[in-house]
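Let me give you the structure first, and then I'll get to my questions.
Of the protein chains in this complex, all but one are displayed in their positions.
First chain written, first letter: the chains are A, B and C, and each begins at residue 1.
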């Protein structure tokens, strides 16, 4: 009963985060053609469950590193929506002061230490955060998000090796959405080889999970986080998921030929948000109306955030050539 | 009986190659202090079995790539001794015309396509040779030698991934001699993780073997070569072995503290040349005298090769600034 | 025969012809056979030449460079493409320690005929990691050849020459040139590597440029012409080997030098041009040579921050005006652009 109640709270919070991610992304998609968000933008619609569940399984002071497809991770960890949108709009109020854009997000207040655009590029950085945690004898966890293509970069393997060698508090999360841009897994990795099994053989405890099942992701990751926090070393997860829209930009692109409409529809059928909604409605004392109210309030929050972003001022062009180096700090 | 005879021939040829490698290396060690071999030189004394056996298991037109510790591989594959020594002496008659030194050997006549000094640096090059074989629809094999430290470079992993993905005719040979310079495995790789098992999980058939047992290495590698030649894709071997002398240079250095004299002696007890000699003397119709004669003739060959190297002329200093680019070729 | 083609189509044609001429030419890189075909440059190749010669690859830039080297040692001529130069930073070990040195360090017995296509981004929030112009890095490394075509004809002619050159060639494309149109000869049309091109003849100043900056320079030269300033415009085309003879000849005529660069100034190609001119044509220089490059800062993302960051025709006009002590009246630039500063043309609609 107690755990039932806990599950309910968790389920609702997962749903809230997923809806927030989904609606934010959909609004970006809708408004991208106004040509005011002038930077490459990678949406994660369809992949919200992993982002929300991992974010919720972590503490605020745990670290997170992410990739070009970072919006969900950032929001899942509790990152500031206003600042994210302002960043995408290139405004001075953006989380990176307009210098980074959609692919370079940061919100240190919630431990979101940065996302970057080079595939695999933040993996060792996250391991370095893990090293710093160990050196400072803290019980934080450093979580690193990356896609199935990042697995192909040697730096991934080097990073796992070091994390295992030093038993660092690192949580590796691979969101396997089957594609890298338009390239299916089969042109990049051997058929039949399971990523999580290979990582296990590198010496890192690992598991695979359904990336459309937020509750499952949350449970699996939570117990791994507890394990890591105890100082038992890193863990790795591969979650199967699917990006609904095009790789970069706001549109659908199942028509261009790199994947089929059927494949897309079969994944859409497993919509992580619908699944969780149904699950909650069936199992817990929550009504559709209450969920709709939640949606409405999130809608409002997003609307305001877009207003904030649009109304914020641009940085001065001259600011581009300031603050190259970090100065003395207190 | 037939196979017994074949084994005898193989055993004798292995012994010949191993003795040639050993005596060459020992002469280099002896004469290094004359300061005429003015380049970093990494001896493989103690590791001759793998070099000889792999070289013998391959055809002359198979390719080989190697590392900073290449003398054995080069000679095992049938590389020209005169040219190798002349190269170490920095002479114009050297296999790389004096430009490469001990770490940059080449003898294309026997498929030895090059050794270089950057750890892991020749692994993808060997895989590329494998790709070229497949593109040209030949039945050659591309063999790549590397040490246990090369395993730690991301490029190793990237290379294995591609070789498996494309089923390339590549033979990966890891000589695990437990050290990288003065660093034992335990400060570089997770305890208990077996390299060959990890590679298996990457999708590449793999095995481990006793690097002091030339016959065993030959048998294992020969059947892998047959497998690869049939177009079945790459294979990986980890052979356990031990470098007797210091990492770079002619001396013994068990006294400086990174490893124990006992450890060294325990490996020296397993001297691959003595073992093979005893084996041959026990099992086959060969006498100690015949082996001594073999040794003597090799000694003579080496003596002449050193004379060749010493008597060869140096390249002109001005040649350093010629032939930067390859021109038109026929 | 000349046809009007885009830069993209010219590259595509060069690739098709190279692969037809020599079946040892192969073409790979992330997305070469996907529906977009590297901005259209590799479209149709797989259909024509099969999946053995044209293929996608794992995101393993370093190994895939070494693999190109290895294949080339056995007679293959790989052409590898990267959608952004920035990604290729992962492969510097293979490029510099292996490809650049192989021919030299093995005494000239082997050679590495690989071509690596790198694309430089600009504008539309390409930002710090999708817009780096590192041609100076490659030119600094002995053993590499480096080209940066500007026109569609050069794109084709230099690509064919790069592919059939027996050395590693870094072939750098600027994203903002991809849609440029121009006359391109058909057939096996090659332009020798190492030769610059004189695009405009003038007597007052030599402008030495490369790649997309040459387009900005062409606009500037036109505007300056109207102000009575006549410019000699040299498009380097090849950065290594570099055609200093043409640069020196130009400076000996004009006595003045403005060197442009698409990258940051410090230790740049523009700097090298100035250094070599100062060393070799000192007596011909009437005044201090100048350099116009992007600032020594990472590239910011916001369109507001890139406004003065990137250099354009306006900036060239201003610097030349200063050098020649001309005070231009307002408005001489006319209606130079019909679109925002952060896109190559009005046709451009993100997200790349």
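Criterion: a residue touches a chain if its C-beta (ideal position, glycine included) is under 8 Å from a C-beta of that chain, and two chains touch if they have at least 3 such contacts.
Worth saying up front: this structure is predicted, and the values here are computed from it rather than measured.
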Task: Partners of the unshown chain among those that are drawn - done: A, B, C
- [ ] Taking the full complex into account, find the residue in C:181, C:280 or C:315 that is in contact with the omitted chain.
- [x] C:280
Task: Touch with the omitted chain, as defined above, among B:12, B:39 or B:201 - done: B:39
TODO: Tell me which residue among B:56, B:119 or B:171 touches the hidden chain in the full complex.
DONE: B:119
Task: Absent chain, residues of chain A that touch it - done: 63, 65, 94-100, 104, 106, 108, 113-114, 116, 118, 121-136, 142, 154-155, 158-159, 161-162, 165, 323-329
Task: On chain C, residues whose C-beta touches the chain left out of the figure - done: 62, 86, 89-90, 92-93, 96-97, 100-101, 104-105, 127-129, 132, 134, 136-137, 139-143, 240, 242, 263-264, 266-272, 274-280, 282-283, 285, 287-291, 295-298, 300-301
Task: Contacts of chain B with the absent chain, listed as residue ranges - done: 32-33, 35, 38-41, 90-91, 94, 96, 98-104, 116-120, 149-150, 152-155, 180-183, 187-189, 248-250, 256-258, 314-321, 324
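In this text, only the chains that are shown with their structure count from here on.
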Task: Chain centre separation in whole Å, for chain C relative to chain B (CA means) - done: 42
Open item on the list: Centroid from C-alpha atoms only, then distance chain A to chain C, rounded to Å. What do you get?
Closed with: 36
Open item on the list: How many angstrom lie between the centres of chain A and chain B, each centre taken as the mean Cα position?
Closed with: 46
Task: Contacts with two or more other chains, residues of chain A listed in rising order - done: 152-155, 187-189
TODO: Could you check chain C for residues that touch two or more other chains and list them?
DONE: 57-58, 60, 62-63
